[in-house]
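Missing here: one protein chain of the complex. Every other protein chain is in place.
Chain lettering (A and B) follows the sequence in which the chains are written, and residue indices restart at 1 in each chain.
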Amino acid sequence: MTTRTTSLDRALAANTWFVYAFFYLPILVLVVFSFNASTRVGIWRGFSTRWYGEVLRNPEVLDALKNSLIVAALSTVAATVIGTAAALAIDRYRFRGRRGLDGILYLPIIIPDVTMAVMMLLFFARAFALIDAAGPRFQLGIGSITLSHIAFNISFVAVVVRARLGQLDGSLEEAARDLYANSWQTFRRVTLPLILPGVLGGALLALTLSLDDVVVTAFVSGPGSTTLPVYVFGLVRRGVSPAINAISTIMLVASIGLVALSLVFQRGPKASRNTEMIKETT
Amino acid sequence: MTSEQRTAALIAEPGLEAAATAADRKRGLLLALPAYVYLLLFFVLPFLIVFVYSFATRSATGATRLSDWNLLAYQKLFDSLVVQIVWRSFWIASLTTIICLVMAYPFAYYIATRRPAVRNVLLVLVMIPFWSNFLIRTYAWRFILGTDGPIATLTDALGMEPVRLLFTNAAVMIGLVYGFLPFMVLPLYAAIERLDWSLVEAARDLYASGWSAFRKVTLPLTRSGIIAGSLLVFVPSFGAYVTPAILGGSKDLLLGSYIVTQFQQARNWPFGSALSIVVMVFMLAALMIRARTGAEEV
Partner (left out) sequence: MTYAVELRGVSKRFGEVVAVESLDLAIDDGEFFSLLGPSGCGKTTTLRMIAGFEYPTEGSLAIHGTEMALQPPNQRPVNTVFQSYALFPHMTIAENVGFGLLMQKVAKSEISTRVDRALDMVQLSQRKGATPDKLSGGQQQRVALARALVNEPEVLLLDEPLGALDLKLRQQMQIELKELQERVGITFVYVTHDQEEALTMSDRIGVMSDGRLLQVGDATEIYERPTSRFVADFIGDINLLPAAITGPGVVTLAGTTPVSAPSAVAGNAANWLALRPEQLHLIRHDEIVPDDRNSISGTVNNRVYFGDSYYYVVATPVGALDVRQENRPGLALHDPGTSVHVWWHPDAAAMVLE
């Protein structure tokens, strides 16, 4: 009996380490080889940071990075405000159309990005056709990319904030009302501080998704408005190069930095906020 | 007005709380309005446009004419080439989902049964790939499996025959599993973690073997996590574009890439729209299965 349990436990542990290796080895190999001095990517010729220098001096990379950051910042701020308001409305109020909004909010989360991309492309094609007929000329670019990113990010922010609201003891807000706070003061002094980790977590998720998106962005970007992932995607399809390894490593480090940041935010007064965060993000 | 009169006035007016809660209702609607308007304009309307386009006409030059509405795009769905592509995408997505489930269940189970402190560290180690850039993680496999990559270099140095993996369905599946595995792990973990272990003990107490206790108690009670995770892996795998574009071969076309082709090279927007509708039908079917099995809590 005892031996059986331990052998099962050992098998479970082995599987666990296998999965972790599966998660991390590819990333690790990529990072290591980004410091390879050789032009032939797979053959180690000694340590060098030459590819980093090359990448960081490449004006196309810098341009794409600038676009990425603008889009990510704008869409994150807009989606966080709109998504948090929607989460509050659905969780705290009864109003006409509540169920409808609840249903629509879930769709952008699971819709495959190709489908979303097609939807946005056709939408802007029609919209520009109409606007052009009226006079001013618009074209695809940073604007259309940002509008599309907001469309999917609202949902993610709303889901994360709602998970947090769901854990909030409703009697805390009643207590504030009972202690002479009006509805605005209740929101400012009780609700908002308590859901803030959720709001920040949602914002970071939105930022990450915006910085990750390839397909939707590729469909609605115009000449000169490429973002970094779209630019890298173009390079990757042509083949492997040490420069891509270097860009990749930079982007990986940036996303890991964001995870670390979000973990810091999730640390509230109570320990072990990880489960919560998982429930929020799934 | 005396208190007596006021009482009479109030009692004479049944449903008086409705007036008082109307203001609350209005505030809720006001908060929801930006999201509502935004999603109607930038999600629902685009969906309707795709739907309309799928009945439009493609001119000889590749332009789309919003007239002469027809079902040609839908008829084209039944071409053997298209059926093949949809079928291939379906089984690759299914197989990816099953592989993810088989890897993730014992993995999530192991994490969920550790001490809280250990559990938190193990979870952070799952969150990192979950948040890392998808494109870069897929690219890593292109690099590893490539002719110039570390595996090829290694087999070459050992004097072995090179194994060609890149640009095959196997490579696409490795990429999909790698990309979407965290989406399976996290809901499974959430489901297993909130399992009431005394139920498993009760089953053991009632003469169930370890295996039967797992099959009769643990598995059914974590079903919501299995369904949620499968949905989150299957739907994006079915419509995947980035992974097959980087790791797949040009012969074994998948649905996601095929849709993109319709908008970029082939310039057949009505047909591309009809294909997108197919993806959405599959997505809605998956959602309905989830709703029917009552797994909405994750």
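One rule holds for everything that comes next: contacts are C-beta pairs under 8 Å (C-beta built on N, C-alpha and C of every residue); 3 or more make two chains touch, one makes a residue touch a chain.
A quick note: this is a predicted structure, and the numbers were derived from the prediction, not measured.
Novice: Going by the contact rule already stated, which one of A:V29, A:A176, A:V240 or A:V259 would touch the omitted chain in the full complex?
Specialist: A:A176
Novice: Using the definition of touch stated at the top, determine which of A:V190, A:V216, A:A243 or A:V259 touches the missing chain.
Specialist: Per the contact definition at the top, the residue touching the missing chain is A:V190.
Novice: So which bits of chain A touch the chain we can't see?
Specialist: 169, 171-172, 174-182, 185, 189-190, 193-194, 269-270
Here is the rule we use: only the chains that are shown with their structure count from here on.
Novice: What does chain B use to touch chain A in their complex?
Specialist: 24-29, 31-32, 34-36, 38-40, 42-47, 49-50, 53, 103-104, 106-107, 109-111, 116, 119-120, 122-137, 139-144, 146, 148-150, 152-153, 178, 181, 183, 186-187, 189-190, 193, 210, 228-229, 231-232, 235-236, 238-242, 245-246, 256, 259-260, 263, 269, 272-273, 276, 279-280, 283, 287, 298
Novice: Going by the contact rule set out above, which residues of chain A touch chain B in the complex?
Specialist: It is residues 4-5, 8, 11-13, 15-16, 19-20, 22-24, 26-27, 29-30, 33, 40-43, 81-83, 85-86, 88-90, 92-98, 101, 104-105, 107-108, 110-115, 117-123, 126, 147-148, 150-151, 154, 158, 183, 208, 211-212, 214-215, 219, 229, 232-233, 236-237, 240, 244-245, 248, 251-252, 255-256, 258-259, 262-263, 272, 274-275, 277-279, 281-282 of chain A that touch chain B.
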